[in-house]
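Okay, structure first, notes after.
A single protein chain has been omitted; all remaining protein chains appear in their positions.
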Amino acid sequence: MYYTDGKLQYPVRVENPDPRFARYLQQAIGGVEGEIRVSMQYFFQGWATSDPKHRDMLLSTATEEIAHIEMLSTAVALNLEGAPTSLQDEAVKEDPAMAAILGGMSAKQYLSSGLHAMPVDSDGVPFDMSHIYASGNIAADMYANATAESTGRVLATRLYNMTDDPGMKDMLSFLIARDTMHQQQWLAVIEELGGYEGVLPIPNSFPQDEENQEFNYVYVDTRIGEDIQPLDGRFTSGASLDGRGEFSHEFAVPEGDVPQVPPPAPDTFPQESQLEGADGDPAATPST
Amino acid sequence: MYYTDGKLQYPVRVENPDPRFARYLQQAIGGVEGEIRVSMQYFFQGWATSDPKHRDMLLSTATEEIAHIEMLSTAVALNLEGAPTSLQDEAVKEDPAMAAILGGMSAKQYLSSGLHAMPVDSDGVPFDMSHIYASGNIAADMYANATAESTGRVLATRLYNMTDDPGMKDMLSFLIARDTMHQQQWLAVIEELGGYEGVLPIPNSFPQDEENQEFNYVYVDTRIGEDIQPLDGRFTSGASLDGRGEFSHEFAVPEGDVPQVPPPAPDTFPQESQLEGADGDPAATPST
Amino acid sequence: MYYTDGKLQYPVRVENPDPRFARYLQQAIGGVEGEIRVSMQYFFQGWATSDPKHRDMLLSTATEEIAHIEMLSTAVALNLEGAPTSLQDEAVKEDPAMAAILGGMSAKQYLSSGLHAMPVDSDGVPFDMSHIYASGNIAADMYANATAESTGRVLATRLYNMTDDPGMKDMLSFLIARDTMHQQQWLAVIEELGGYEGVLPIPNSFPQDEENQEFNYVYVDTRIGEDIQPLDGRFTSGASLDGRGEFSHEFAVPEGDVPQVPPPAPDTFPQESQLEGADGDPAATPST
Amino acid sequence: MYYTDGKLQYPVRVENPDPRFARYLQQAIGGVEGEIRVSMQYFFQGWATSDPKHRDMLLSTATEEIAHIEMLSTAVALNLEGAPTSLQDEAVKEDPAMAAILGGMSAKQYLSSGLHAMPVDSDGVPFDMSHIYASGNIAADMYANATAESTGRVLATRLYNMTDDPGMKDMLSFLIARDTMHQQQWLAVIEELGGYEGVLPIPNSFPQDEENQEFNYVYVDTRIGEDIQPLDGRFTSGASLDGRGEFSHEFAVPEGDVPQVPPPAPDTFPQESQLEGADGDPAATPST
Amino acid sequence: MYYTDGKLQYPVRVENPDPRFARYLQQAIGGVEGEIRVSMQYFFQGWATSDPKHRDMLLSTATEEIAHIEMLSTAVALNLEGAPTSLQDEAVKEDPAMAAILGGMSAKQYLSSGLHAMPVDSDGVPFDMSHIYASGNIAADMYANATAESTGRVLATRLYNMTDDPGMKDMLSFLIARDTMHQQQWLAVIEELGGYEGVLPIPNSFPQDEENQEFNYVYVDTRIGEDIQPLDGRFTSGASLDGRGEFSHEFAVPEGDVPQVPPPAPDTFPQESQLEGADGDPAATPST
Partner (left out) sequence: MYYTDGKLQYPVRVENPDPRFARYLQQAIGGVEGEIRVSMQYFFQGWATSDPKHRDMLLSTATEEIAHIEMLSTAVALNLEGAPTSLQDEAVKEDPAMAAILGGMSAKQYLSSGLHAMPVDSDGVPFDMSHIYASGNIAADMYANATAESTGRVLATRLYNMTDDPGMKDMLSFLIARDTMHQQQWLAVIEELGGYEGVLPIPNSFPQDEENQEFNYVYVDTRIGEDIQPLDGRFTSGASLDGRGEFSHEFAVPEGDVPQVPPPAPDTFPQESQLEGADGDPAATPST
């Protein structure tokens, strides 16, 4: 069961409302790097987890993330206070700077929500739940979560850069700190599970001898050209990160041939020429 | 510039076509864990990269991934060979097993593409390019890529489990191996960049002293209840993974108060009762 | 701030797991009539509300709805316990009923989430946040909420009809009851605001004398035909529901003329024939 | 069968074209509150209706709504007449106000449609037909329709506020009036069906004694805190709106326990540590 | 203005309802090849057209297409008559054929719409209005329309193949005939505009001497390999279709060099290693 005390996790204040910043903040609410995504991702991972410790960890943080959406939604409303809503305002008509502000605002934040936050990104694109990754494999999920917090913190620092409102900088400073911790948190689980050697390859419960043994530790280089040199990196020679193989490098060579897909089936109603095939149909003459 | 020799990276053959498996394979083509996603993700990351080595690495692998989509598309077509396409086939009407096969097929693989692959997932949902993560921050991108290859390999092992067709198992064995390597490849870049201490917190070019210093290494626990014990894990005590802080644990306490969002603006046309506010409107009487 | 005690709002048990029912339950999680929708809708409405009572009411119920998603996600996992995951299981190959069950399962519930719930509907279509209606007008929002709970309860009764598992019927009996209450709850706010006369037309803060006075209480009937009779209903005669007008009926007559949209602008690069227009271009000769 | 006379339902004229207003008008065409939505919603409801009167009412109004999309599309084209289409226009380069206008225009209205309307919202997001609610239950559908017309009229009044072009104000005055009528129309059907007592709970054909009798008229309050007082409203005490129950208030208490979701199935390929479970795996030690 | 007489354009009857066919028919309603698409496409093209003849032609056919959606929606409802709606029906439990039928039904056609049609495709994916092509260029639009009618007729023939219900075959025979005509209709406009020589290249109002003159009639062949022969077709030699050029063939050669995208900007917060660039950062050492 879930509960609320109605209070903000951290204070939100805006000294100089800027309706353009209200639009940019939307990315942190409904963008693919935003807080709806992490909240829902941790919830669905948690609800799928039978292990009590991991379940608690996931649901506890998922619940915290709701408070982050709330903070950002509050910030949007505060930045929209007093925003221009008419092309005919004297200010808008006479002051190009005001016209630019109106042009930079989100149209939907006025038209659809009456100067409040929406579950959309900074371009007004609604968040789509296909971004909730919950694979049932804890290592894959932890990397998905570390990724979400990494792109999330990158986004938050960019928002921090866009404003110099002291209230907004303070709020973002808090959210950036939480992203720092959450990156750590999910990667710490990887460590608890044994680090690279413990978790790779993901999933490690698949019998690795059933995967192709020639191509599992080789960097396949598809580059061509007279002066191409093999790529040289941590992943082209030496022991693999999981300690189970040796990296190598190879320029791509096709192992297969030109694929023979079936000719069109009559009951799919292709053109007649497709049914006639090579016999008599010039289109079917091989070109090579 | 890009080129093709028309051949498959690895042979694709199907001994016993199964139109249901043709549907499941779609998840590896157009699912969020699929090959379109990784191909496009690496292309967009590569095209945004000025560093030659990383650019080469990304574009080279992106190009390889096109060959994987091609393999899977070929496999779909081969599995659909001879599939039933009529509710009135004698086989379908008289044999419940055939009826079940028809029911388990993708409708669109017949109706829209004439028994071929489509850029959709196993439920026919089209792939949507918002899943292409290319943040401009290489560490965030590498974790995004490791995640994609982790969920991709989990998916491939599940597909491997669903079939016992020798051709399909061989093809998947190859794709699983490539996912093993690609997980390694992107995490090896993290190692090249210094591992946890070198890359965390992401982005590490943001001056860390501008983030809130009280909340950047503390696990905030939102659980309540009489018998709740603090969570205890790698992330609740000891040095942080990046070596820049000390983990701690804390039960959630609101730092803020009930937020004071602005009252409805008249030019947003709320109800009159909303404009009247607390004066005389019983709805506006605080309930706490 | 938000909190959790880790417990279910109401017990969830499944006596006879049915993976097909696991798919149908998805509609109540990620369908447009589902629980993610109501939870997020009430949150966004609440976060936009300055009035304390309405804010509390919305956020309190939004928080309850998270517990409903949790219940349904638990039910999905329990229904998927022991589900077939291979086309090659002996049971699937030999028993058409098992084959039908496999065909009726969600592919993604295995391939993407490892036999757990996802934020998608019963066809695997991800929930899309454009369905979160939060207009800033409380009457519009209350009708949106009553609608959500009405379609939600219709859905829940259909799910109740599909199963005879005692655990599932018990859980759905609870969710149906909550929908009953929530329909009442939002419509009760309409009553508090004065009912039809108090809230209509929505928004009632727009000066009604600025709307066209000829067409605001007339039913416009676009039906044609020799034997067409005027529609006759509560909305075609008598006092309007808001007491501000008198209903009438009228067969549709165009008030305007054929619209004169501008000819194609040269800088939009239409065909040359479009630029030539009526002069010499036979295509431009009016046909009437 | 459907027919057209080629004329506008109501005149559309624009005295001072404003390409920014052309963008805002898109919300009324392809926004979730827009005219495509209501037209298609009423069509699909009507085509699903066997009752002649309700069918006629729905299809007649659906047909009218096509004329509204036509009016708005005409208005968009007229507002885009003469719009700047080059970053290099002298006017744009030298006049910041013109630059602001260009910045505030829809990019796609030029790039994709050549200065005409599109079936997208004011942010260029295409309309998505999942917003067409047609449940098969007439009361649910009538509330959905009243909601659509309420958010539609809120939107139209905001658009009216944004402009002072006499032609646009006249057109919007007409559309606002039609929304007034359509709100009445759908709610009048609720009245014909007996009002709250006649239609609630929706669906009223489900045997109400099969819903949980303890939770169907109680407001569940999830708020916590030392000074929390029970919410007090029309929905917390007194007879329910449908006359079938008595409202009450209750603070949330979990009826269930920590859910026992099944442990990961081996054939879903979780991590090995997940398969080992509590035996020896520290991750599986309960934390509470 | 638009009108309806309430009657079907062509009779719709179903002798043997099949709920699986009800699902397949959805592709012709809400699929990308379906009737919503053509109706809306012709409407938006028509509303953007100032030429009276083309406007009349487009709006007249758009209006006809509404009648086609109506026919298909009626057919869906008739095919769903008596469909099983419970996993516990005796018929479903005991008869694998019935179980297969239930598995092959659309879940949403019961759960969301109560056994009626929806604006979704055969996999339940909602139609999305980005498929409405209305470019403002009549030749581009006519090819878009001919394409829509071509994929539409392919789809209709496949549906015809799937059933042997006499009523459904009769209805589809009519829709297939209309698609035949509509293909002709839009291509006839191309003929009226002068055929290939009259319309190509589209748009023909762009001054063709401003396009690159070396690459506008050459087939660029990106194939590589020892035994590759140049492709040989109507498009590799001889006069171009528009009579303005001569076709030729060329194997792809890069005209450009490795692109020099800008190094990461500090205010985008890349990793520090990205800011250091080639100086001292091994990652920045060119690999070629």
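A few points about this structure:
The first chain written gets the first letter, and so on, giving A, B, C, D and E; residue counts start at 1 in each chain.
As a convention for this text, a contact is a pair of C-beta atoms (placed from the backbone, for glycine too) under 8 Å apart; a residue touches a chain by one contact, two chains touch by 3 or more.
Since the structure is predicted, the reported quantities are computational estimates derived from the model, not experimental observations.
For the chain that does not appear, the touching partners among the shown chains are A, B, C, D, E. Screening D:Gln9, D:Gln27, D:Gln41 or D:Thr85 against the full complex identifies D:Thr85 as the residue touching the chain left out. Considering the full assembly, E:Leu78 is the residue among E:Leu25, E:Met40 or E:Leu78 that touches the omitted chain. When the missing chain is restored to the complex, the residue among B:Val14, B:Ala28 or B:Ile66 that touches it is B:Ile66. Although one chain is not displayed, chain E still touches it through residues 3, 5-12, 32-33, 53, 56-57, 59-61, 63-64, 70-71, 74, 77-78, 80-82, 85-86, 110, 114-116, 125, 128, 130-131, 133, 135-137, 139-140, 143-144, 146-147, 150-151, 153-154, 157, 160, 173-174, 176-181, 183-185, 187-189, 191-192, 196, 200-203, 206, 208, 210-224, 231, 233-235, 240-242, 247, 252, 254-259, 261-262, 264-265, 267-270, 288.
Although one chain is not displayed, its contacts with chain C can still be listed: residues 154, 157-158, 161, 223-225, 227-229, 231-232, 267-269, 287-288.
The missing chain lies against chain D, touching residues 1-6, 47-54, 56-57, 85-88, 96-97, 99-100, 102-104, 106-108, 110-112, 114, 120, 123-126, 136-139, 189, 192-194, 198-199, 202-206.
Assume only the chains that are shown with their structure count from here on.
The chains that touch chain B as well as chain C are A, D, E. With centres set at the average Cα position, the gap from chain A to chain B is 8 Å.
Mean C-alpha positions place chain B and chain D at a centre distance of 28 Å. Contacts with at least two other chains are made by residues 3, 5-7, 32-33, 53, 56-57, 85-86, 96-97, 99-100, 103-104, 110, 114, 123-125, 136-137, 139, 154, 157-158, 161, 189, 192, 202-203, 206, 222-225, 228, 231, 252, 254, 258-259, 261-262, 264, 267-270, 287-288 of chain B.
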